[in-house]
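All protein chains of the complex are present and in place, except for one that has been dropped.
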């Protein structure tokens, strides 16, 4: 298993799966402006996926394109964190998921912008601009809905309680991460946590939301060992046409 | 286009798609006894599908099995009526859909039991016993929930209003039906309507529900010209494994 | 009456009417209806395409489709803003859509059943929309005309993308060709219906044309659409599903079979194949989003109160 390929799949699968989830909102947002913003976020994430998985395919050297990787792997070969495959739930849950991911994503891309691998640095620099906007928007909505009505506060707190156990996985390290860190390609995930934690704490305070006490974290997504049941269902949709009409070009 | 093949696909696709829909309830029924009954109904319908589509494959003579027909056709080649592909909605909607279908199904199978094609007569006779039970149960539930609480009445009326425009398609005739009727293989669909209507009227009266005034009917399912958007989504799930792993045996 | 003549004179002179200008009640009412329905069509129009976003065959196609749907939501936004200048709020318009007092384009009551439908929608539906909308860039009401300028630019981009999908499909595998033809078969007549009923049955036409709210008759535009589309279908190698379609040397136009107007009126009455689903989807989005809208307003009120207290 090539560590670099694995690392790139983790980056690209995160954006692919989250982009897909966000795109499920199409035409059903709570306000027209949010419909537009959601479509825009999904669009950015899919664009980033093309870059990450495109590079992953190049690195692998077996002639697989970004589309091949996206459309022709089964769930167990996906390397996204469990957080991004969780269902949309209500708009609050979607925004909380986005916010918890964006804060990590922003820090990760900042670190990758100085990667020793210039291809990775280039992608990260491009993506960082988009993600800065995602993070600003999702954090803003978490604050406004957290500190809104009693109902919106309750829903945002429920979303935080539901999703917080998926935060820890983003900061886990394994042999792939060690190899990346050693080569100066990517940061040690754990190194991003303190800043994330303090940013999240400040954000949640402003949103009048309470972070759960427990640091318990689910895992199994970024290693591929054990995804949630949700991913397989997502893939039945996402991959349908490529599976049903193999070899066609679109 | 062989009319007999077409007719058999209509029978088999109805039971396949409805069986799939009912199976979506697995483990989430309102009462344990209903979970069991729903699974049992789905099981019967899938069993009938094996017989109808198995015979369709034989009649076609191209070596396609029932599984091939179920798992490897795209939406446009399906010949089920639109009624059975409509989403489950709440339990009332599921039972209303079942009831509207069962009453037709029971009459259709009774007629087919004396088909000039002995293979069809044999399948119909076997299926008729199962479907008699389905019809008894769904009609009973429609009555009990229609004449239950105000809420259950309102939900059942909404389900009837929603689904009644899909009733008419079951009684439409085209060249396929004319050929079948002429050969004594199957009844002219229109010939089943008067008895259906009076049975339905009596049932709805007992359920204290009001049949819509309009006889407007959607169509396009049994001819395959225009299914609803729901069918394609159903197929992404149903056909996933066969599409993703072509040629494997299970 | 004097004011009315003056108003008509301004229109005849090609001047734009602006929101603060005096205008006849009927002009305002007709415009609200027309702009509102146009806005609703953009919003509801997201749904048939949204139906395939999660199943787009490649990342590129998914991105293009997302961008298109995003544009449509944007068009909805411009149009609601144009309508708001006439004194009706977006929420009021939305309620009228949801309870059936206002309509949306009949075409979006039809389902999208294969990927080729994404091509057909772009090619035919956006093509028909553009044909309706290009003249509206010269409509008499300023905000509407300006919104149309922006919208038309994006729509013609969408149409080219749709045609590109069709070309890929029509030049693809046997299954893809069949998909492309099937999509044309299903969308041909509904597209012809997009220009509205035959001129003979069209209710609001003559006054609207005098006011330059409507610039061409339904039948004129329909004919223009057919004349433009038939050669494109030939280029794609697809057959228009009309056995009586033929070039008429004398008129210099194609003769064609009109759509089934009973079907059209059934769709307008809410009996389109997807009519119930579309409104149910929008209704659910609206209802499910109520807590979000309330939450955002409550937060804004808190901030305002805090600012006021600080001053």
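Each chain carries a letter (A, B and C) given by its place in the written order, and its residues are counted from 1.
Convention: a residue touches a chain if its C-beta (ideal position, glycine included) is under 8 Å from a C-beta of that chain, and two chains touch if they have at least 3 such contacts.
All values derive from a computational prediction rather than experimental measurement.
Novice: Which chains here would be touched by the one that got left out?
Specialist: A, B
Novice: Quick one: which of A:2, A:24, A:60 or A:74 touches the chain that's been left out?
Specialist: A:74
Novice: Looking at B:2, B:77 or B:151, which residue reaches the missing chain?
Specialist: B:151
Novice: For review purposes, identify every residue of chain A that touches the missing chain, sorted by number.
Specialist: 74-76, 162, 165, 216, 218, 220, 225-229, 231-232, 236
Novice: Kindly note down the residues of chain B that lie in touch with the hidden chain.
Specialist: Looking at chain B, the ones touching the missing chain are residues 16, 20, 23-24, 26-36, 39-40, 42-43, 46-47, 49-50, 53, 66-67, 70-71, 90-92, 143-145, 147-149, 151-153, 155, 237-238, 240-242, 245, 247-250.
Definition applied: only the chains that are shown with their structure count from here on.
Novice: Quick check: more C-beta contact pairs in B-C or A-C?
Specialist: More contacting C-beta pairs are found at A-C.
Novice: For chain A versus chain B, what separation do you get between their C-alpha means, in angstrom?
Specialist: That pair's centroid distance is 41 Å.
Novice: Starting from the mean Cα coordinates of chain A and chain C, work out the distance between those two points in Å.
Specialist: The answer is 35 Å.
Novice: What parts of chain C, by residue number, touch at least two of the other chains?
Specialist: 55, 175
Novice: For chain B, jot down the residues that touch at least 2 other chains.
Specialist: 74, 236
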